[in-house]
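Showing just some of the chains, left in place.
Note that the chains take the letters A, B and C in the order they are written out, and that residue 1 is the start of every chain.
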Amino acid sequence: MKKLQLASLNSQNERTIVKVGDVEIGNELALIAGPCSVETEEQMIDTAIKAKAAGANMLRGGAFKPRTSPYDFQGLGLKGLKYLEKAKQASGLPIVTEVIDPRDVCWVSEYADVLQIGARNMQNFSLLKEVGKVNKPVLLKRGMYSTLSEWLNCAEYILAEGNPNVILCERGIRTFETYTRNTLDLSMVPAVKEITHLPIIVDPSHGTGRKSLIAPMCNASVAAGADGLIVEVHNNPCEALCDKDQALTPEEFEVIAKDVSRVYALMKEIAK
Amino acid sequence: MKKLQLASLNSQNERTIVKVGDVEIGNELALIAGPCSVETEEQMIDTAIKAKAAGANMLRGGAFKPRTSPYDFQGLGLKGLKYLEKAKQASGLPIVTEVIDPRDVCWVSEYADVLQIGARNMQNFSLLKEVGKVNKPVLLKRGMYSTLSEWLNCAEYILAEGNPNVILCERGIRTFETYTRNTLDLSMVPAVKEITHLPIIVDPSHGTGRKSLIAPMCNASVAAGADGLIVEVHNNPCEALCDKDQALTPEEFEVIAKDVSRVYALMKEIAK
Amino acid sequence: MKKLQLASLNSQNERTIVKVGDVEIGNELALIAGPCSVETEEQMIDTAIKAKAAGANMLRGGAFKPRTSPYDFQGLGLKGLKYLEKAKQASGLPIVTEVIDPRDVCWVSEYADVLQIGARNMQNFSLLKEVGKVNKPVLLKRGMYSTLSEWLNCAEYILAEGNPNVILCERGIRTFETYTRNTLDLSMVPAVKEITHLPIIVDPSHGTGRKSLIAPMCNASVAAGADGLIVEVHNNPCEALCDKDQALTPEEFEVIAKDVSRVYALMKEIAK
C-alpha cells in the first residue's frame, strides 16, 4: 500500500461525514438513484419525482458519457445539466453528475452538488487535481482495473488539493467472469473503512449489469458496512439510451429502498 | 452458459434442502466452523466443543491438505480423520472434510458427513464422479479461476452420477487485487439461486484472507442470500499450522454467529 | 516464489535434456503436432503420417478429455490409446497423451511416450505424485489460473517422486481479454529458464484459440527461447470433434514448421 497521508484513518480523529443538501453521508444511508444518461427534460423530471417518492435522497444522471466508441451517444452536455437542474427544482433532490475533462470542472460545478469521477478517469490526475480545487464533494469511483492502494491514492490526490469531501464508490472490477458485467468487490467496503476515514458507497448496477442481482447486492453492500448505494433508475427502462439491462423502474427501486433501510437499521444496532 | 440439466432450476419444483445430521441446509443457516487443518486430538476436540457453544452447527477440518509445495505439511490423513471422529463424538457436530484423491472417496466417506471438494480440485472430474457415487452430501468449492458456468457444470457431474446432495461454496476468485487473498464474488450467491435449485454457502476466511474482514463479509454473504457460512476457527490461532492470519478464536466466532443470525432472520422476513 | 529444490537452476550443473525417442528436447526443436482428441483409427494414422512429413517429430492426441460438461464427448479411452499406438507404428512418431486419473497412470504409460498433465489438473497433486513414480517424461501444462511459482512447485512434486524428466508447457492464462481464448504469457519462457533447468515448450493453439494467430505466436515462442511447440493439427479440421477453430491442416503446419526452424536456427546463432 502506497503510503497515504490525508486519507489515512490515522490522520484525523473522526470519520468524515460528507454533507450533500440535507443528507449526511456517513451518518445516514445515501440512496442515489437516476438514469445512466440524461436524455430529455421530461425523463429527468419524471424520474426524479418518482425516485424521491420511492426513497431516494439524491439524483444521478450523466450529461457527459465516456463511451467505448466515438460514434456512440456521448451525452447532452450543458443541455443535460440544465435538465438536471430542473429535475432538482422539481424534486428537491441534490444532483450527482460526472465530469470528464479538467476544463469543465469549474462550470459543471455550478450545476452539480456532487462531482462524479468515473471508473475510466480514476487515474486522470489532471482531472483529480481540478476537482480537488473546487468546493463540491467528489464521488470517486474505483477503476475497473484498480487496486485498493491505487484507488485510495487517487482520493489522496483530491484531498491534497484541499477538498476534504471525497466519497469512494466500489463499482466492480474486471475479471474473467462473464455472467456479471463486472465483479463487485464488496470486501473493499470494510477494507476502505479500516484504512481511511472516508465514506464508501456501492454501485451494484454497474457492478453486476443484471437487474435480477441488484436487490440482493444492495442488501449485501449495506450489510458489509456501505454508507450508501447508487442505483440506475429510469422512468422507462425499455427506452433507456444506455444500460437498459440494468436500469430499474421506480417501483422496483422502492422495494429495494425499503429493504436496505431495514438492513441499514439492523447494522446500526449490531454496531452498538 | 453450458447447458445444465439436473442442476437447473427448471429441473425440479422445489429448491434442494441438504440434510446433514439435524441441519437442513437451505432451510436454516449452516454455520460450519473449525480449523484449516487437523493438527492434534486436543485441538480438534477443544475447538469443536467451543465452536458448538459459540453457535456452529457443523465442524470443518482438513485431514488431506493440497499444498503448493510438496515440502509443506500435507495433513495427517487417516489419523486426522480419527481425531475428527472424536471431535464429533465430543461435540455432536457433523464433520465436513476434504477429499483429494478418487481412491480415497470410499473410505473417507466413513468418517465424513460432508465431503468437501476444494477449489484446486473443482475440475478434477475423476474425483467428482467418485463423490457422485457415494451417499454423502458434497460441498463443492468454486475454483479460484472458474466461471459460474464451469462451476455449475461440476455440480452437474456429481448430480449425473446419482448424488443429489450438492452444496455450492463461493470462496473467492483470483484477481489482480492483493489487499485480500482472493476476491470474494458475492454476486454469485443470487446468480446461483436464479440458475439452480442447489444451496450455496460462502467461505469468507479464504475469500478475504484477513481476520478483520470476516465479520462484515459474513453479514454481507447472508444478506446476499447465502444459506450458510464456512469459517476458519481455531482454539489457538497463533499456533495454527496453516492460514493463521485468517483463523478466528471461538470467542470472535461467537460474536459473528450471533450477528449473522440476526441478519438471516431479517432476510427471511424480507423474503416473505 | 515458494522455495524450489530439485527444479531450481542451482540444483544441477546443466540444463535438463529430455529424450523422447530420437528427440532431445532442450537440444533440438520439439515439434509436437496432432489433433485435440483421438477420434478414429484412420484420422490418427493419416494425421500422423502427414504431420511427420510436414516436420513434426512427436504426435499428440487425447484419449481422455477433461470437458466442462459431463454430457460432452469425454474421449475414447483405451480404444483411443490403441489408435495412437497404430499411428505411432505407421509414422514412427512418439506419442504425447494426457492422463487425468491417478489410477490410470500405470497402464496409460504403456502406450504413452510422454504423459501430459493438462491445465485443469496442474494442481491435482495425487496425479502428479503418480506420474512422478513412472519412468516416462511428463509434459506439465500451466494451469490457466496459475502463477509461475505454483506451476514450478508442481514440477517439484513430480521431481520429488523420482522422475527427472519434466517438460513445462505454457498454454495461456485466463484474463479479461476475449479476442483470444486465453492470454499466451510468453514472458514465462525466459522466466522459466532463469529459475529452473527444465525445458519449456509453448502451446499457441490453446493459448490463442485462433488459427490466424498460431503462426506468428509460434515464431514468437521460439524467439523467446522456447524448446518446442505443441500445435493442434487435424487431417480434416472441419470435422474435428473439438477445438475445430484452432486446428491446422497438415499443409498449414508444414509452413509453420519450416519458418520456426529458421527462427530456431537464428536464435541458436545469436546465443553463441
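One rule holds for everything that comes next: a contact is a pair of C-beta atoms (placed from the backbone, for glycine too) under 8 Å apart; a residue touches a chain by one contact, two chains touch by 3 or more.
Predicted model, so just to flag it, every value in this text is computed and none were measured.
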Copy number of the whole complex, given 3 identical chains are placed, is what? 4
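The definition used in the following text is that only the chains that are shown with their structure count from here on.
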Maximum distance between Cα centroids and chain C occurs for chain A
Under the over-half criterion for shared residue numbers, do copies chain A and chain B use the same patch or different patches to meet? same
Among the chains in this structure, which pair is joined by the largest number of C-beta pairs in contact? A-B
Rotation in the CA alignment of chain B with chain C, degrees, nearest 5: 180
Would you kindly tell me how far, in whole Å, the mean C-alpha position of chain B lies from that of chain A? 34
Hey, what residues on chain A touch two or more of the other chains? 175-176
Where on chain B is chain A touching in the complex? 1, 145, 147-149, 173, 175-180, 183-187, 189-191, 194, 207-208, 210, 212-213, 216-217, 219-225, 259, 262-263, 266-267, 270
Can you check the complex and tell me which residues of chain B touch chain C? 2-3, 5, 66-71, 100-103, 120-121, 123-126, 143-145, 149-150, 153, 156-157, 160, 174
Would you tell me which residues of chain A are touching chain C in their complex? 174-176
